[in-house]
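Sending over a structure as C-alpha cells; questions will come in a sec.
In this view, the complex is presented without one of its protein chains, the others remaining in place.
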Amino acid sequence: MIASREVIAKNVFLFCAMASAAIVLSILLFMIALGLPLFKGSASFSLLTGPWAPHQGLYGIFPMIAGTLWVSFLATILALPLSLGTVFVVTGLGGTRLRRILGALVRFMTAIPTVIYGFVGIFLLVPLIREAGGGAGMSVLAAGIVLAILISPTMILFFADSLLAVDPSYVQAAKALGASRVQRLLYVMLPKAVGGMASGFILALGRALGDTLIALMLAGNAIRAPHGFLDPARTLTAHIALVKAADFDSLEFRSIFACGIVLYLFTTAAVVTVRLMERERKAVP
Amino acid sequence: MNHDFAEKMVVIFSWMMTFLLCLLVTIFLGYLLTKGLPSLGAELIFGQADPLKAILGRARVFDGIFPAIVGTLCLVVLSTALALPVGVGSGIYLAEYARPGMKKLLGMLFDILAGIPSIVIGLFGFSLAVFLHNRFSDRFAPCLLISALSLAVLVLPYIVRSTQTSLEELPARLRKTALALGATKLQNIAYVLIPNALSGISSGIILAIGRCAEDTAVILLTGVVATAGIPSSLLSPYEALPFYIYYISNQYMNPAELSKGYGACLILLGICAALFMLAYGMKKQLSYRMLYRA
Partner (left out) sequence: MAKISLRLLVFLAFFSISAAPGMAGTLDAFKGQKGTVKIAGGTAHIPVMQEAARRIMTLYNDIVITIAGGGSGVGIKQVGEGLVNIGNSGREPTPEEIRRYGLTIHRWAVDGVAVVVNPKNPIKYLTKDQLKDIFSGKIVNWTALGGADHLLTIYTRDEASGTREVFWEKALDKGAISTKALFVQSNGAMKTAVANDPYAIGYVSVGHIDKSVIPVALNGVTPTLETVKNGQYKVARGLYSNTKGEPAGLTRLFIEYLFTPEGQQIVADKGFIPVK
C-alpha cells in the first residue's frame, strides 16, 4: 500500500532528525552527569573562580577560563582589522579579477588544517616572539596571532556575505549619484550590513573559543592565569586535551567535564545570541 | 574635506590589510614548501619497507607515514558512512516534512551542534567509551570505532545543512511537477528532488570528508596513538596523519624526523586542498555558503 510506505518514510526521516537532535542534548547531559560529583563536592563558585592545584586538592578552572578569554579575544581583535580591510577590497574596492582571485584565496584558506597552522607557528613565530619579547615565546600572543590568521577567512566570508546581501538597487543608486567605490562601501553597504557583520563577528569569536590545537601547541599550557600577552596560558580546550590522563574517578579528571560544560555554554550562548540578533534584524523592515 | 581624508584612510588601510593577508599566506605556504618538498618521496611514506609489499599489507611500515595515512582513510570512510544516512535523512525531514516551529527549533539545535568545540565532542566520545567499557564489555576502549562515531557527530551538521539547503533551493516548478502528475511525496523526493539536489548534497559530504581528515582534537581523546601500524580492527587504536604532525611538532628526535613532519604537512594539506577543490567545483554557490557558515 502506497500510503503506508509514505508513512514509514516520513517516520524514518523524522527518526533521523530526532536522533540528531537527541545527540546534541545528550552531549550536554553526558557532561553534566560525569562532572556532577565535582559540582557537589566543592562549591561551584570556587570551581569556577579558584586556581588549579591538584596537589593541594584544588580543581578550580579559573586560570583556564582566563586563558581562553585572553587568547580568543586577542585573536578576534587581531582578526577584525585584517578581515575588515580584506573584505572591503573583496566586495568593493578591488577590480573584478582581483576580487575573484582573493575570494578563491580566502576560501582556500578555510581548507588548511588547523594542525598545520600550529606546526608552522611553533617553528616560525615562537622563536621570533621569544627573541623580540623576552618571554618563553609560547604565549597568549603567539596563540592569538596564529588563531587570528586561522579565523580571518571565516570572518571575511561572513562579512562578505552580509555586505553583498545589501539590496543592489541602493548601491546602484549611489553609483548613479556619483559615489566612488569607497563611498558606496562606507555609506551605503556598510551601515546596512553592520547587523550581519556583528553576527559574523560573534560566530568567529565562538570559533576562536572552541579551538584546541593552536592554544595547545602555542600558548605554553602553564597553570597560572595570564597577566600579560607574553605570559603563557592554558585554555579550557587545551586543558581537556592535557588532563585526560588522570584517574577516571578523581576530581581532577572530572574537572575536564566542568571545562566541557563551560565551553558548551559559551558556544551555545554565542549561537543563541546570533539567532536573536538575526531575528531582531529581520523584524525591522 | 574631513570625509575625503577618512575615505582615503579607509582605502589605504584596506589595501594594506589585504596585502598583509596575502603576505602571511605566502610566507606560510612558502615556508612549508621549502621545508617539506625535499622530504617528499617513497621513504617518507613507507620508511624502509618495500612500497608494493606495504600496500598489500605484506610488509610492516615502521618509520613511514603510511599507517597514519591508512588510519586517516579508514576514519574518513567510517565516519562518513555513519553520518551520511542520519544526516541526509534529517535534512530531508527538515526540508520536506517539518512544520515551521519544528524547523526553527531543530535548526537552532543543529547550529549549536555545529558550534560545539571539537574537543568537547571528543570528550563525549571518550565518556561514551568509558561508559561502554564499564557497563558492557572490557573490550571497549577508545578505538577506531569510537573515533569514527565521534567524527560522525562532528560532521553531522554539515551534511544536514547541505541537504536541507540544496533541497530548499530547488525551484518550485521542479518541486510541484511530479506531484501534479500524481506522484506521492516519497516518490517526488526519491525520483525528482534528491537527484536534482545531488550536487549540493555531495558537496556537503565532501566537506564533511575534509573535516574528518583534518581533525585532531576529536581523535586525541578517542583512540589515536603514536605507534599502531595499520588499523587491525575496529576496536583497536590506530594512527592518523594530523596526530602524526602534532606528535612530531612537539617531540621530534632529530632533524630527519622534523623534515618528515613537514612532508606530512604537505601531504595532509594536499589531501584537504584536493577535497576542497572538488567540493567547490561541484557546486560553487552552495560551497560558498557552507564553508563559512560552518
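The letters A and B name the chains in turn, as written, and every chain counts its residues from 1.
The rule is short, and it goes like this: a contact is a pair of C-beta atoms (placed from the backbone, for glycine too) under 8 Å apart; a residue touches a chain by one contact, two chains touch by 3 or more.
In this text the structure is predicted, and so the values were computed from the model without any measurement.
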| item | value |
| --- | --- |
| Which residue of B:T184, B:S199 or B:S236 touches the chain not shown here | B:S236 |
| Hidden-chain contact residue, picked from the options A:I112, A:V243 or A:L263 | A:V243 |
| Option from B:H3, B:R60 or B:K104 whose C-beta touches the chain left out | B:R60 |
| Residue touching the undisplayed chain, where the options are A:H55, A:R97 or A:K282 | A:H55 |
| Residue touching the undisplayed chain, where the options are B:L24, B:A141 or B:A273 | B:A141 |
| Residues belonging to subunit A that touch the chain removed from view | 51, 54-55, 63, 127, 130, 134-138, 220-224, 231-232, 234, 242-243, 245-248, 252 |
| Positions on subunit B where the hidden chain makes contact | 58, 60, 62, 133, 138, 141-142, 225-229, 232-233, 236-237, 250-253 |
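We adopt the following convention: only the chains that are shown with their structure count from here on.
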| item | value |
| --- | --- |
| Inter-chain centre distance, subunit A versus subunit B - centres from mean C-alpha coordinates, in Å | 17 |
| Of all residues in subunit A, those that touch subunit B in their complex | 2, 5-6, 9-10, 12-17, 19-21, 23-27, 30-31, 34, 81-82, 84-86, 88-90, 93-94, 102, 105, 107-120, 122, 124, 149, 152-154, 156-158, 161, 180, 182-183, 185-186, 203, 206, 209-213, 217, 237, 240-241, 244, 248, 256-257, 260, 263-264, 267-268, 270-272, 275 |
| In the complex, subunit B residues that touch subunit A | 7, 10-11, 13-18, 20-22, 24-25, 27-28, 31-32, 85-90, 92-94, 96-98, 106, 108-113, 115-124, 126-128, 130, 153, 156, 160, 184-186, 189, 210, 213-214, 216-217, 220-221, 242, 245-246, 249-250, 261-262, 265, 268-269, 272-273, 275-276, 280, 287-289, 291-293 |
